[in-house]
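Of the protein chains in this complex, one is absent; all others appear in place.
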Amino acid sequence: MHGYAGAILRVNLSTGAVSREPLTEDLASNYIGGRGFGAHFVYREVPAGTDPLGPGNKLVVAAGPFSGVFLPSGAKTSLSAKSPATGLYGDSNIGGHLAAELKYAGYDALVIEGKAGEPSYLFIEDDRVEVRPCAKLWGMGSIKTEKALKDELGDEFQIAAIGPAGENMVVFASVNHDIGRQAGRCGMGAVMGSKNLKAIAVRGTRTVHVADMAGLRKVANEMFAVLAANPALKVWQDQGLAQVTTWSNSIGALPTRNFRQNFYENAEALSGERMRSDIHVRDKACFACPMATGKYCRARHRGETVYVEGPEYETTALIGSNCALGSIEEVAYANYMCDELGLDTISGGSAVAFTMECFERGIITKEDTGGIEARFGSLDAFVEIVKLIAARQGIGEPLSRGVRAAAEAWGGGSEDFAIQVKGLEWSGYESRGAPSMMLAYMTCDIGAHHNRAWAITHDIAVGRNIIKGKAAKVIELQHTRPLFDCLGVCRLQWVELGLPLEYYARLYPAVTGRQDSWDDLLDKSERIWNLVRAFGVRERADFGRADDQPPRRFYTEPVPDGPLAGSRITREDLDRLLDEYYDLRGWDRNGRPTAKTLERLGLRDVAAELQALGRIS
Amino acid sequence: MKLDLDRCTGCKLCQLVCSVVSFGENNPKKAGIRVVSRLFTDARYDVVVCDQCGLCIESCPVGAISMEDGVVRIDADTCTNCGICVETCPNGAMFVHPDVDHPIKCIACGECARLCPRGVLDALAGVGKVAS
Partner (left out) sequence: MRVTVEISKVLASIRPGLAERTDLDIPDGAVVSDALAAAGLEQGLWGIVLVGDRVAGATATLSPGDKITVLPPVSGG
């Protein structure tokens, strides 16, 4: 099948059974790849009530049709499973070189089931697939694990590995790849840990065939030329995503001190310029990408020198300003600790900031923390807390289940400032002054993540206080941006360098031979969005509108200082946003897709299933 | 020949486009160039590619390798894929692939240099110009 390797590799870790299933035309054309394949397999094969950390959960590792193909940055792998953080469908994606290698090995996706009897890693080299015991790697940091496997297998093997946090099933454990690339969100590392799966190692020598090589070369060469001629490319090559910190602070969106503020008085010390001048060592790119947003950096702390890819914006926001650290080098060191332990820097930073706020308010004390002075600004406290989280010891135990669970454990009104939606910690944009961004976080299908819809500039463009009309933009973005995660290609060349979407629309028929228009693909993206929502509806009888709520802080506390001082969003505003959103989506006012909507999207069987359960009308 | 390795970001676009130009395929293992990560030890990348030194020419037992306009070429019809040149190459720049019946090497076409986002491979384009 053009654009695809043509096979799904299914590995049952309990039995050791390995099977190759042909990729069906139906799956490829309807769900495209990447996150679409993830949603398909998780909905179809992980029944309601499955323990996300039990052998019944399935981890889907999927590339897309653009992965490994001659075009800018066909580099994205999606990891999907039932999330231990949210109890709902979750996914997270990684750049680097994994997606391409998976295709070259002959697989569009891995479906990993069951639980290995002992610590193991999955070895894949073309047709050779083995579940190999690896007791000596268990307990090792994720970056050290990657190095150990590359030393043993060779540099051409692409590695995805977990750290101790994943082994211990911390619900925001990451999967690390290519030293500093993470599938950070939704606890995919914990799912691997629950399966005794320390790592995946892949190498392939096969060709990814496309429908029209001449056509592909023409479009791709145009894309590369347009990118090369863009004068902003140089800025991206220098600073990568770190450049956003200063901008985010200037418009009042930079999470600061556990999202109490959205302006950090010390933001200059965390800027992209400081990253470049103070700690940068080398630029580092994902597969076939001219932007090279990866910034390999050096950080020293208490006599130790470490190397880490990053910190990019999200890490700088959640670890830096949100924990009020003092310099980009401190952020880089904290970033290294999280990467090596195998913790998502977004949820990890948020968990530490939440702890610091609880400590400063007296909700927890030094007795609880085991002597740690958990105050904002302390890198030492940060390091000690994340070590406890990864080991699930002391305060690290409740924190290892996420800030929502920690707030339940600690009480004292802390749930008001446990900054999460659906159990997933909020990523790097404080949104009291950006209603469409607020709505994007509330309705993001995996919990409070920015990548589905990033709409702050829409708020600035049409008015930051305006509520009405915001939902349409959020929905448009929620279909467009995740489409890239289905295609297995990075979206930065589009969203950041302005490469027109028309190019991607032209690539699709050249790669796959299918004649879908971009609008056709957006329809499929909408289908996937609704399938993910249906997973939640099937999972819990009470799933719905209550799951789309931001923490109380955001509608009860006005912004205390900075450019948006005094601004706020009300409970009524949030309800108006949600009503408009549900109506436009064809969902009921409780946030459930109607049968009619599911049928319109070609999900008749899903509609029937949910109707039989009495969950939708 | 001096490559500007300090600028390499490890993206492997050179390997990918080499397979596209040489074989009409998306397959970086079918390429006459390799990007090697030295991040763990030296915080940098290496590029392995033929510098057209010609040592392989004498090593070939069937005379399949020759120098034309400064570029070392393998005649695929004559080549027996014995592997001696692969072992002889001081740079490790003759690559083997299970589906290709001869070693794969750089013929200085310049396509990778043209696309390299960092100008790492400009020196290769220079060789190509000599060749044409």
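General remarks:
Order of writing sets the chain letters: A and B. Residues in each chain are counted from 1.
What we mean here is this: a residue touches a chain if its C-beta (ideal position, glycine included) is under 8 Å from a C-beta of that chain, and two chains touch if they have at least 3 such contacts.
Everything numeric here is computed off the predicted structure, so don't read it as measured data.
Partner chains of the missing chain, restricted to those shown and counted over the full complex, are A. For the chain left out of this panel, the touching residue among A:223, A:251, A:388 or A:421 is A:251. Residue in contact with the omitted chain (choice from A:491, A:553, A:585 or A:615): A:491. Looking at A:17, A:135 or A:232, the residue that reaches the missing chain in the full complex is A:232. Only one residue from A:157, A:313 or A:555 touches the chain missing from this view: A:313.
Mapped onto chain A, contacts with the missing chain fall at residues 231-232, 234-235, 241, 243-244, 247, 250-251, 312-314, 427-429, 450-451, 454, 456-458, 460-461, 491-492, 494-498, 500.
Rule of thumb we're sticking to: only the chains that are shown with their structure count from here on.
If you average the Cα atoms of chain A and of chain B, the two centres end up 37 Å apart. Partner chain B is touched in their complex by these residues of chain A: 68-70, 97, 100, 104, 147, 150, 155-156, 179, 204-210, 213, 217, 224, 227-228, 233, 237, 281-292, 294, 296, 298, 307. Residues 7, 9-13, 16-17, 19-20, 23-30, 36-37, 39-40, 43-44, 97-99, 115, 117-118 of chain B are the ones that touch chain A when the two sit in their complex.
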